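Moving on, here comes subunit A:
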Amino acid sequence: MAKGRVKFFTDRCKACGLCIEFCPQDVLGFDEHTINTLGYHPIKDLKPELCTGCAICGVVCPDLVIEVERE
Partner candidate 1 sequence: MGHVTIFSGAFGSGKTEIALNFALERAGQSKYNKVLLADLDTANPYFVARDARDMLEAKGEKISIIAPVRELAQADVPNLPVEIIGLLRTDNEMVIDLAGDKFGALVLGYISGHIRARENYDMYLVINPFRPFSSSLDEVMELSNLLERAGKIKFTGIISNPNLVEETTADLIKEGHRRVVGFATKLKIPVAYLAVESKHYQELYPEYGSSLKQIKLFLRPDWIRGF
Partner candidate 2 sequence: MKKVFQKPESLTDAKNHYCPGCSHGIIHRLVAECMDEMNIREKTIGVCPVGCSVLAYDYFNCDMLEAAHGRAPAIATAIKRLLPDRFLFTYQGDGDLASIGMAEIVHASARGEKITVIFVNNTLYGMTGGQMAPTTLLGQVTTTSPYGRKAENEGYPMKMAELLSSNEGSAYICRTAVNNPANINRTKRAIKKALQVQEKGLGFSMVEVLSACPTNWGLSPLDGMKWIEDNMIPYYPLGEFKVKEEQ
Partner candidate 3 sequence: MERVLMKGNEALAEGAILAGCRGFFGYPITPSSEIAEYMARKMPKIGGVFVQAESELAAINMVYGGASTGARVMTASSSPGLSLKQEGISFIAEAELPCLIVNISRGGPGLGGIQPAQSDYFQATRGGGHGDYHTIVLAPSGSQEMMDFAMEAFELADKYRIPVMIMAEGTLGNIMEPIIMREPVSKFIEKPWATTGCKDRKPNIVNTLHLGNEELENRNHQLFNKYQIINENEKRADTFLVEDAELVVVAFGIMSRIVKKAVVEARKQGVKAGLVRPVTLWPFPDEHIRTAAKNARLFLSVEISMGQMIQDIQLALAGSVPVEFYGRIGFTPNPEEILQEILRLAEREGL
């Protein structure tokens, strides 16, 4: 059971990928099956079970895409 959980406001995502690069657990990736209103493939938690809720993804995100919960 993951200790953390990320929630996305995917319509804000510009697919800069900073969250993916800085996530220490490699939880995140682009959602290749979706195009958001801005025209990007938004991010998605590809491996949610690995999330520790460290919130680094939110810290590096310039666009307020991510909310993070932790136990």
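How these were chosen: all candidates are chains of the complex that A comes from, given by their letters.
In this text, a residue touches a chain if its C-beta (ideal position, glycine included) is under 8 Å from a C-beta of that chain, and two chains touch if they have at least 3 such contacts; residues count from 1.
Keep in mind that what you see is a predicted model, and the values were worked out from it rather than measured.
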Quickly now, which of 1, 2 or 3 touches subunit A in the complex? Give its number. 2
The answer for subunit A against candidate 2 in the complex is residues 4-5, 11-12, 14-18, 21-22, 38, 40, 53, 55-56, 58-64, 66-71
